[in-house]
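Provided herewith is a single structure, encoded as structure tokens, for subsequent inquiry.
Only a part of the assembly is drawn; its chains keep their places, and the rest are absent.
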Amino acid sequence: MAKRIAVFGEVMMRLQVPGYELLSQASSLNFSFSGTGVNVASALARFGHTGYLVTTLPANAVGDAAAAYLRKLGLSQEFIQRGGNYLGMYFLENGFGARPSRVTYSNRLESSFNTAPGDAYDYDAIAAQSDVVHFCGITLAMNDSVRLHMKSLAKAVKARGGTVVFDCNYRPSLWGPDGYEKAKPHYEDMLGLADIVMMNEKDAMFILGMRTDKENRLDQLRELLPVVAAQYGIQVAAGTHRSVNGDNTHSLLGFIYKKDTFTFSKKLTFSVYDRIGAGDAYTSGIVHGEISGFSPAKTVDFAAAAGMLAHTIVGDTPMSSESEILRAMTEAVGDVER
Amino acid sequence: MAKRIAVFGEVMMRLQVPGYELLSQASSLNFSFSGTGVNVASALARFGHTGYLVTTLPANAVGDAAAAYLRKLGLSQEFIQRGGNYLGMYFLENGFGARPSRVTYSNRLESSFNTAPGDAYDYDAIAAQSDVVHFCGITLAMNDSVRLHMKSLAKAVKARGGTVVFDCNYRPSLWGPDGYEKAKPHYEDMLGLADIVMMNEKDAMFILGMRTDKENRLDQLRELLPVVAAQYGIQVAAGTHRSVNGDNTHSLLGFIYKKDTFTFSKKLTFSVYDRIGAGDAYTSGIVHGEISGFSPAKTVDFAAAAGMLAHTIVGDTPMSSESEILRAMTEAVGDVER
């Protein structure tokens, strides 16, 4: 049954150098609009749910372009505010083989989203229309005002019995020096409010400062995640282990921890066209599985396949339908479909 | 010695999304014109033969564009009729890695080709100028009027001592429910008229309803093809076994059955840029070998190399010269040619 999912987050303009040139070689850019929330809500809308984006866009031509793009992605505009002057942007230069992709940010701290006033969002109205609300650690890094919006909205949804999803998504460059220390109390607040959390053992060790004697990632995960879940009252914790292989393929192992049990996906290995945003496809798969009543095994395999397919799609935002993901879970790569 | 080859078939407009976007993400399309007959005749023209296309194009700007494109491919226009209003079209979205390519057709049944009148083609005049004529199973699926053209032209060429080539090329989506049943009598007619047939064991089993206890594809092939050849008086039967590998390369094993003997090509494994039309390159190689007096071994290796190279060429239509194919048969992939 279709659910109503609100996502709170910033919309970024992605300015991508076409092909494999560097920015200093190029003279044009392809652009799109995305963000963790955009990606998750759009993927869920494609699965048949209703995706509301809670954000603020500038009241100018750039904001108009973003709004049009978000409509095209299928997001409901009801909770999008217009105000302020700027949109966060980032430049993307595609890597090739031995040369990694490179992202350069514009100044996002003055964006319409990050300077939205304290009364920008009607938490209760949003909560009233939302079965699920999604937040992420990128937004949490912005400023106190944004963090207050996050926690207030999370509480409002929780108060009405809705489900709170939190993706830890720690980005060192956003928190600056001593970042883990600064971040920890805010992460603890969000973990305390969250029902479904996207995280792995590194988040536990680095953000929460937990310790383990294990050296193997999987062992660390198996030891730490149950502790975190118990401590913060988390019902579902999920995430991935990614490895970049020598032949430039990536491998993804998805996991979900629920009711004291770990379930792992098949380890998927695949060619990568556009890596950015693929983690959000995985998140959308976990959320879809949970709200659709999939078994943990189906959920984690669905999420991993959703993540894999997102690597083959142009842009940050996943574009695969539920049936395409289900097919990718079961079939070998095939010939042309006609 | 250069031969005159007529091909009977529909010209399609291919509308391809550039790069790896989905149609719903894109705003432009690259277009070209192709078709099984176009591909085969163009490849043979590139080998030094004369390729006549027997078809009908609309008498408007789309038909003009198709005609110009076909001239560029080197096809003789002498037997191209102009009339009707429409050209069949298809949209192509390129797959990447785990995501397969996808083809969406426009309505071709009302095309100029499929609605050409009964007297559209002067079979005898065409036959008088043709050493070889080529047909395929896609055209056979269209309607009774088209099928009548096919059989009449085949008979006219046969009557004058020409060689009839038939490519089974069964497409389930074109024949609809109970397709094999509907198709069988028409295939039998064409097989009865044909000297050279492109087919494999699946065609024998599914279209002709033959049975075998063998489970291995090669064993099935070795059992069934001789029976078909004997039954319909086919001199040469040839085809390929294709496999799509885990690393997205394809493998191709070509075979030719002639004078009671199977000959197989080396199994070629290669990266794929554009898979559509590559089968027609293989066909053109078989036909070229046969009309040039190659040994079966050289013919099947030439055809397989032609097929392999066609996967590296943009568009449906093969563009490789005889010398490029001969080089690909013998040499390792090399450095830049300069």
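Per-chain numbering from 1; labels A and B assigned in written order.
One rule holds for everything that comes next: a residue touches a chain if its C-beta (ideal position, glycine included) is under 8 Å from a C-beta of that chain, and two chains touch if they have at least 3 such contacts.
All of these numbers come straight from a predicted model, not from anything done at the bench.
Asker: For validation: placed chains = 2, all identical. Expected total copies in the complex?
Answerer: This complex, considered in full, is made up of 6 identical copies.
Going forward, only the chains that are shown with their structure count from here on.
Asker: Using just the Cα atoms, superpose chain A onto chain B and tell me the rotation angle to the nearest 5°.
Answerer: 120
Asker: Which residues of chain A touch chain B in the complex?
Answerer: 270-273, 308-309, 311-315, 319-320, 324, 328, 332-338
Asker: What part of chain B is in contact with chain A in the complex they form?
Answerer: Touching chain A: residues 19-22, 24-25, 90, 95-103, 105, 171, 173, 242, 244, 246, 248, 275-276 of chain B.
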